[in-house]
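The complex appears here minus one protein chain, its other protein chains still in place.
Coming up: subunit A.
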Amino acid sequence: MLFSILALATALFIVNSKNVFYSAVSLAFLGISVAVLIADINPAAYSLYSAFHLILYVGATVVFLSISLVMFRGLEVKEVKTPWAPSLAIVAAIAFFAVLVLSTSSITPSGTPEQLNLAVVGEKLISQYWFPTFILIVALLTTMIEALSLARRD
């Protein structure tokens, strides 16, 4: 409950803050809240991903964003008032939730979720999902090279 409120509050702060640097820092709190919420769903199975989310998302992505934003001047956001934006967001949320409820109404909830084994995860990544893993490794390598070239450029 606490982390649900924290997630929603930080998300609202991100979209309403006048300075995008503070928004980027708040994204770390959103990431932490989401990681806790995921672990809360099924601690035995999802705590591994929760740790991964904290390390890779909060530890790498958000820190990269926050540090990179220091390079810019004029981080204050000019307010653009789109009068129909809140109503469209509410309509989208209601429609999405209705679709979600309708699609899950036919699902019979399973009482016993699978127990997670780290060795099986590794085995699945290498054998069953080897191509996406390969693409991910290449993409992360490219990202590292890109970050280096960005840092070196005048």
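Note that in this section a contact is a pair of C-beta atoms (placed from the backbone, for glycine too) under 8 Å apart; a residue touches a chain by one contact, two chains touch by 3 or more; residues count from 1.
Following the convention adopted for this analysis, contacts and distances are computed from a predicted model.
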Missing chain, UniProt name, options "NADH-ubiquinone oxidoreductase, chain 4L", "Hypoxanthine oxidase", "Electron transfer flavoprotein subunit beta/FixA family protein" or "Branched-chain amino acid ABC transporter permease": which is it? "NADH-ubiquinone oxidoreductase, chain 4L"
Spell out the interface residues on subunit A facing the chain that's missing from view. 1, 4, 7-8, 11-12, 14-15, 20, 23-24, 27, 30-31, 34, 37-38, 40-42, 45-46, 48-49, 52-53, 56-57, 60-61, 64-65, 68-69, 71-72, 74-75, 77-78, 80-82, 84-86, 88-90, 92-93, 96-97, 100, 104, 107, 109-116, 120-121, 124-125, 129, 132-133, 136, 139-140, 142-143, 146-147, 150
